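A protein chain is absent from this complex, but the other protein chains hold their places.
As written, the chains take the letters A and B, and residue 1 is the first residue of each chain.
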Amino acid sequence: MPLVTLTTDFGNADYFVGAMKRVILSICPKATVVDLTHELPAYEVGEAAFVFEQARRWFGKKTIHVAVVDPGVGSLRRPLLVEVDGQYLIGPDNGIFSTALGKPGAKARAITNEKLFLKPVSATFHGRDVFAACAGHLAAGLAPAKFGKLVKDALRLNLGTNQRISKRQWSGSILRVDRFGNLVTSLSLAEFGWLADRPFELVVGFEKVAKRATHYAECEYGELYAVMGSAGFLEIVLREGSAAKRLGVASGAPVDVTGW
Amino acid sequence: MPLVTLTTDFGNADYFVGAMKRVILSICPKATVVDLTHELPAYEVGEAAFVFEQARRWFGKKTIHVAVVDPGVGSLRRPLLVEVDGQYLIGPDNGIFSTALGKPGAKARAITNEKLFLKPVSATFHGRDVFAACAGHLAAGLAPAKFGKLVKDALRLNLGTNQRISKRQWSGSILRVDRFGNLVTSLSLAEFGWLADRPFELVVGFEKVAKRATHYAECEYGELYAVMGSAGFLEIVLREGSAAKRLGVASGAPVDVTGW
Partner (left out) sequence: MPLVTLTTDFGNADYFVGAMKRVILSICPKATVVDLTHELPAYEVGEAAFVFEQARRWFGKKTIHVAVVDPGVGSLRRPLLVEVDGQYLIGPDNGIFSTALGKPGAKARAITNEKLFLKPVSATFHGRDVFAACAGHLAAGLAPAKFGKLVKDALRLNLGTNQRISKRQWSGSILRVDRFGNLVTSLSLAEFGWLADRPFELVVGFEKVAKRATHYAECEYGELYAVMGSAGFLEIVLREGSAAKRLGVASGAPVDVTGW
C-alpha cells in the first residue's frame, strides 16, 4: 500500500488538509495518507525544510512525501519531484527540500506535465490542485519520468551552514524553535560534539550561554543552558520555560560560539 | 465501510474528540472516523457553517458528517439530521447547516428518538451523548426515518448574502478568517467575477483596498490586495502577513464594494 505523508503550514483549522487528502484518495484510493505536521510557522521555508528533513528520515523507502510551505504559490516557481534515499518528495522549488537535494544520488525533476493537475488550477492552492494531485498519480504507479525532466538547478537554501570566524570562533544560526521554546541551533553533534568537554560561550540575542547539561532537569531554573538535543544539534534551553521568549529570537537568528 | 467525519470547536487538547470517536465506534465498529477540523473558533456558528460547507463538498455520497459548534448545548435547540446531496448531516439546529439546507432536495429531521442517545445525556456534551451516538446508529444502518419527523423550520442563518446598496455599490461580509489571516469575503466568483477586469474599491475596517492580484507572490509587501481565493470567494490578503491583524477585523465584519 503506498504511503503518502503531508507536511504544511496550512494549520488544522481549515478544510485545506481535508481537501488535499480527498484529492490523493480520489486518484489512488488504496493510498494511506499520514499527517506529519500542518502547524509549521506560516511562510517559513527554512524552518519547514529543517523539520521536514528531521521527520523524513523516520520513513522507509517508497514513501511519498508532500511538503508545502509555499509563499510563492501561483508564481513562476516550479513544482518539483525529488528522488532521494529511495523516497519521493513533492513540493515547490523554493528550498523546502534543500537538505535532501544535497544528499548523494538525489535527483530532481521539474513537474511540467500539466495533465496531472486538478483543473482548473487555483492560483492560490497548489497544495490541492498540483502537489496532492501529483502525489496521487505517483502513488497510483505513474513513473517519475512522466512528471517532467530532470533539472540541475533546484533551489537550495543556505541552511545550517556554520562559518569559522577565527581560530576559536564560529557563527551559526537558529534552525528551529520547537513547541517548548527550545532553540535548535545549526551546531551539530558531528561538528561541535567536542563542546561537551571544553569551555565554551554561545552568544544569542542579548545573552551569553556558557553552561551545559545533558538533560533538562539538570538545568537550574531561570538559567539558559546548552543541551545536545535528540535531533543531533545543540539546543539552547530554559528549564520548564521558553528560551525563545526569554531571548526574543526566532529561527534564522545568529548564534556565535567560542570554544577553547 | 461507513465514513463519518467530525467538525467541531472542541480543540485538540482535551479528551472530547476521543470520547466522540469511541461512542461512534462502540455502536458501529466498522465505521471510519475522519477529523475535518476541531479548531474552529469557539462558539462561532456562522464561521463554522462556512468552513463545514467548504469541506463537505470534497466528500462523496453516503458520507455521514457530524458538525458541532453548539453554544446552546443543553437548551431546547433541537438535534438535527439533514439529508442533502446523498450525504447525511448531524448536528444542532442552530444554523450550522444553513448553506446545505438551502440546496435543492435538502430534507431536515428533528431528532426526537431519545432511545438512540447515550444515557444519561450530559447537559453540556451533546457532541458525545447525542450527535456521536446518532452518527453511530446511522452508520450502523438505522434508517433516517427512525430518528424523527421531517421539519420545515430548521434554522438558516443569513450567511454571505450580499446587498445591493446603489447602482455601483454592494455590501457583503467576512465569512472566515483563515490560518494565514486572509479574510474570505462573501463576494463570490459567480456574482463578482467581473471585478477581475474593472476598477473597484473595497472598504473593510478602516482601510480601502483597490489593488488586485491573481496570487500572493504578485502582491507588494505591506499592502492589502484582493485575490480570488481557491474556495471561489474574493479574499483580502497581506503578503506573508495577516490581513485580519492589520485591519483588526474578524468574521462577520462588513465589506463594502464599489465597482465601475
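What we mean here is this: a residue touches a chain if its C-beta (ideal position, glycine included) is under 8 Å from a C-beta of that chain, and two chains touch if they have at least 3 such contacts.
Fair warning: this is a prediction, and the values are worked out from it, not measured in the lab.
Considering the whole complex, the residue from B:32, B:122 or B:163 that touches the absent chain is B:122.
Screening A:83, A:178, A:207 or A:256 for touch with the missing chain picks out A:178.
Panel shows subunit B; residues 9-16, 18-19, 22, 42-43, 71-75, 77, 122-125, 128-129 of it touch the chain omitted from the view.
Residues of subunit A that touch the chain left out of view are 12, 34, 36-41, 51, 54-55, 58-59, 178-180, 214-218, 227-230, 235, 239-240.
Everything that follows uses one rule, which is that only the chains that are shown with their structure count from here on.
Per-chain Cα centroids separate subunit A from subunit B by 32 Å.
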